[in-house]
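With one protein chain removed, the remaining protein chains of the complex are shown where they sit.
Should a chain be cited, it is by its letter among A, B and C, assigned in written order, with residues numbered from 1 in that chain.
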Amino acid sequence: MFSIDTGSGFWNPILWVLVIIIAFLMMYILRSLGRKDYRKTTEQIKPFLSGNPELEKDKMHVRGSNLYWGFRESLKGFYNVLLKLHSGNTSDYILWFVVIMAIFFIIIGVI
Amino acid sequence: MIFNIPFIAVAALIIIGLYAVIFRKNLIKTVIGITIIESGVNLFLITLGYREGGVPPIYTNLPEDVSIPRGMVLPVPQALTLTSIVIGVAVLALMLSLVIHIYRVYGTLDVRRIRRLRE
Amino acid sequence: MTSIEYIIDHSPALIIAIPLLGAFLTPLVSRLGSRIRNVFVIIVAMLTAFLVFLLASDVFSDGIRTYIFGSQDLTTPVVRILFEVDGISIFMAIISVLLSLLAAIYSWSFMKKYDGLDKYYTLLLLMTAGMLGMELTGDMFNFFVFLEITSISSCALIAFWTHKGEAVEAGFKYIVVSAVGALFVLFAVALLYGQYNALNIATLANTIQYSFLDKIAFVLLITALGMKAGLVPMHMWLPDSYSQAPSSVTLILVGATQASLYGVFRMCFTLYGGVFADGILSSMTVGWFIVVLALVTILIGVTMAIIQTDFKRLIAYAAVAELGYMFLGIGVGLTAMGTSYGKTALDGGVFHILNDALDVGLLFLVAGSIYYATKERDLDRMGGLARNMRYTSMFFIIGLLAVAGMPPMNGFASKLLIYESTYQLSPILSIIAILSSILLLAVFVKVFHSVFMGPELPRFRDVQEVPRSMLLAMGIIALIIIVIGLIPGIVVENIVQPAANSLVNHLDYISHVISIGGV
Partner (left out) sequence: MSEIVLKTIVGTIVLALFGIIFGLLYKGIDRKLSAHMQARVGPPIRQPFRDVMKLFTKENVIPRHAIPWIFNLAPLAGLVATISILLYIPIGGFEPILSGSGDLILILYLLIVPSLAMVVGGFASGSPYATVGAQREMVTMIAYEFPLAIIIVSIAWKLNQLGNVDVFALSTITANPVWNTASGPLGIIGFAILLIVLVIVTPGELSKIPFDAPEAETEIAGGLLVEYSGRNLAMFYLTDGVKTVIMASLIVVLFFPYNLSNILGITGVYTTYALDLIFYLLKVFLVILFSVTLIRVGVARLKIDQIVYTYWIPLTLLSLVGLVFIMWDGFVTVP
C-alpha cells in the first residue's frame, strides 16, 4: 500500500527511510568517534587560497553566472541558436502560435 | 454563394487581424489586430445564429402561424456574441491601459524595442 | 436530506459563487481595515477549499456529479449551463484551491508594504473563481468565459507593480497571448456549435462526427490551450510573466497554466475521446505530435533554465520543463491508448500536475521570500543567505530535491511512473526525461550556491528571516511535498488513478449526462 508499482518497477519510500534512519544512526556514532574540536582562533579557519591574500567578501563569492562554464562552453553553438529564438518580441510569440497551428493542421489533415 | 459571404468575411477578418498582430510594429496596431480577430469571431457566431425564415424569440409579438417554439430562432448565438463582446471590451480596455503604462516607461510603442524581457 | 448533503448537492455552484462574491465584497470589507480584509480573504479561500474537499470526497466515492444552472428540464434545447464534475475536474480543483489559499496566506506579509491591496485581493479571488470555473464546467462556452476571466485577472495581477516597466511589458505580452488564444478557442467553440447545435461537452462528445470543421476545431483548441499551458515553442510568454508577477501571484499563475493544461486533457480525452477510440483519427498521430513537442519542451526548458541569472525567470524555465513532463504523460497516454503502460504514463502525467504545482510553487515562494528580504532577484548579486534565513533555505532544499525528482520527494514518485512507462513507446523518451531531471538538479544547485552559500556579504548582514505568514505558506507546501513523497502509493490509488480513469473512460462522462435525461 505504501509503495507504488509501475508495472516495470517499484518504489517503497517507507523502507528506504527506515534504512536511512538506521544507517544515519550508525554513521553518526562512527563519526562521533572522531575528534570534535578545533582551534577557532588560529589561522586555520581562514579559507585556503594557496597563500594568496584574501579578497573582500564580495569577490570571494563565485557568481551564479560563472557556474557551469564547462557546460555552456561545450554547447556554445546550441545556445547561440536558442537565445536568438527567444527574441522577447510579442509578434514572434503569436507567430510561433500560428506556425505550430499550421504544422499541427497539416499533420492532422494529411494523416 | 451569397450565403458564404459572411464566412469569407470571417476568414478575411481573422487573417487581417493576425497579420496586424504579427507584422505590424506598433503596439496600438497589435491591439487593433486583436480587436479585428475578435470582430471576425463575433461575426462568425452571429452568422451561425441566422436561420432563414426564422422568427425572433420574442413571445409577445409572435406571428399567428408560427408554432412555439419550433419556428423560433434559438437565441444562444446572440447571447454568446453579447458575452463575447463584453469580454472583448474588458480585454481591450486592459490592453490599452497597459499600452499607456508601457509608453510611460519605455517612451516608445515599437514592439521591437519593448523587449527587456528576453532570453 | 441532511444539511451536509444539501451543501454537497450545491457545492459545484458554491465553489464558483463564494470566491466570486468574496472578490467583489473585498473592496467593501477593506474599508474596515486591512487586517480584517486579509482575514476575510483567507476565510473565503478556506471556505472554498473546504467545499472543494467536500465535493472531492463525494466525487471520489460516488462518481460524477452534475449541477444544472437554468432549466432543469433537460429535454428542451440549450438554455442552461451544465457543470459536470468528474475525477480529473475535482483533482485540478483541489490543486487550484490549494494554491489560492496558500497565495492568500503568503500575501499577508508579502504584499503588506504595497497599496491598492483591495484590488489585488479582488483579482486574486476572481482568478480563483476563474480557474475553478474552467475546471468544473461542462460547457464549452462557459469554459471560454472562465478562461477569459482567469486571463484578465491574472494579467492585471502580473502587471500589478505598474511602476516597473518589465512588469507591464510582461502583462502586455500575457494579455496578447491569452487574448489571441482565447479568441481561437471561441472560434473552435463556434465551429462546434454551428455543426451540432450544442455547447455541452458531453453532448458534443456524443454526437461528434469528426468532419473537416471538427479537425479545424481540434487544432485550434489544442494549439490555443497548449500555448496557454506553455508548450514550447509557444512558451515564451511564460518566463516573462512568471518572473515579473509578485511571487504570490506566480503561485496562482502556476495553477492557471495548469487549468489550461486541464483544457488540453479534456479536449483530447473527453471531447475527442470517442473520435480516438473509434479510430477515426489515429491517436498515434496526435499522440506523437504531443510527445515530440513535450520532449522539446523538457529540453528547451532545462537548457534555458541553466543559463538564467534572474531567480524567478530561472524557476519559470524549470516550470516549462516540468510542464513538458505532463505533456509527455498525456502524449504517451494518447499514443498508447488502451495499453497498460499508456495508462501508467497518464497516471504519471496527472500525478505530476499535483507535484509540479507544489514543487515549483514552493520554489517561487522561496524566490519571493528572498526578494522580500533582500530586494534582489539577480543571482549574481546574492550570496551567503543560508546564515540569516535558515528556514527559507531549508524549504529551498526540499523544493530543490522535489523538483529534481530525488527520492524520497514527491517528484520522484511521479517521474518514476513516467520513466518506467514511456520507455516502452520509445527508449529515447525515458532517456531524455531522466537526463533532464538531472539537469534540473544542476539548475537548482546553481541557485542554491549563488543565493544561499558563500561568505556572508556585508550588505546582507542585517537580512532577517521572513515573517511568519510567509513561512507558514512555505511550510505547508513543504509538509505536503514530504507526505506525498512518503506515501505515494496511497495518493496514486485514491486521487490520481480516479482522475486518470475519468479521462480514459470518456463514455462515463457522456453517459452520466444521458442518464439524467440530457443530450
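One rule holds for everything that comes next: a residue touches a chain if its C-beta (ideal position, glycine included) is under 8 Å from a C-beta of that chain, and two chains touch if they have at least 3 such contacts.
Keep in mind that this is a model prediction, so the values were computed, not measured.
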| task | Over the full complex, note down every shown chain the hidden chain is touching. | result | A, C
| query | Which is it among C:Ile7, C:Ala277 or C:Val445 that touches the chain not included here? | reply | C:Val445
| remark: Against the hidden chain, chain C presents residues 384, 386-387, 390, 405-407, 412, 416, 419-420, 423-424, 427, 430-431, 434-435, 438-439, 441-442, 445-446, 448-449, 452-456
| remark: Absent-chain interface residues of chain A come out as 3, 6-12, 15-16, 18-20, 22-24, 26-28, 31, 33-39, 44-50, 57, 60, 62, 67-71, 73-75
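Just so we're on the same page, only the chains that are shown with their structure count from here on.
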| Centre distance in Å when chain A and chain B are each reduced to the mean of their C-alpha atoms | 46
| task | Provide the C-alpha centroid distance between chain B and chain C, rounded to the nearest whole angstrom. | result | 28
| message | Where in chain B do residues touch two or more of the other chains? | response | 18, 21, 27, 30, 114-117, 119
| task | Can you tell me which residues of chain A touch two or more of the remaining chains? | result | 86, 88, 90, 94
| field | Residue ranges of chain A in contact with chain B within the complex | value | 83, 86-91, 94-95, 98
| field | Interfacial residue positions of chain A with respect to chain C in the complex | value | 1-9, 11, 13-14, 16-17, 57-58, 60-65, 67-68, 71-72, 75, 78-79, 82, 85-86, 88, 90, 92-94, 96-97, 99-101, 104-105, 107-109, 111
| task | Using the touch rule from the top, collect the residues of chain B that touch chain A in their complex. | result | 18, 21-25, 27, 30, 111-112, 114-119
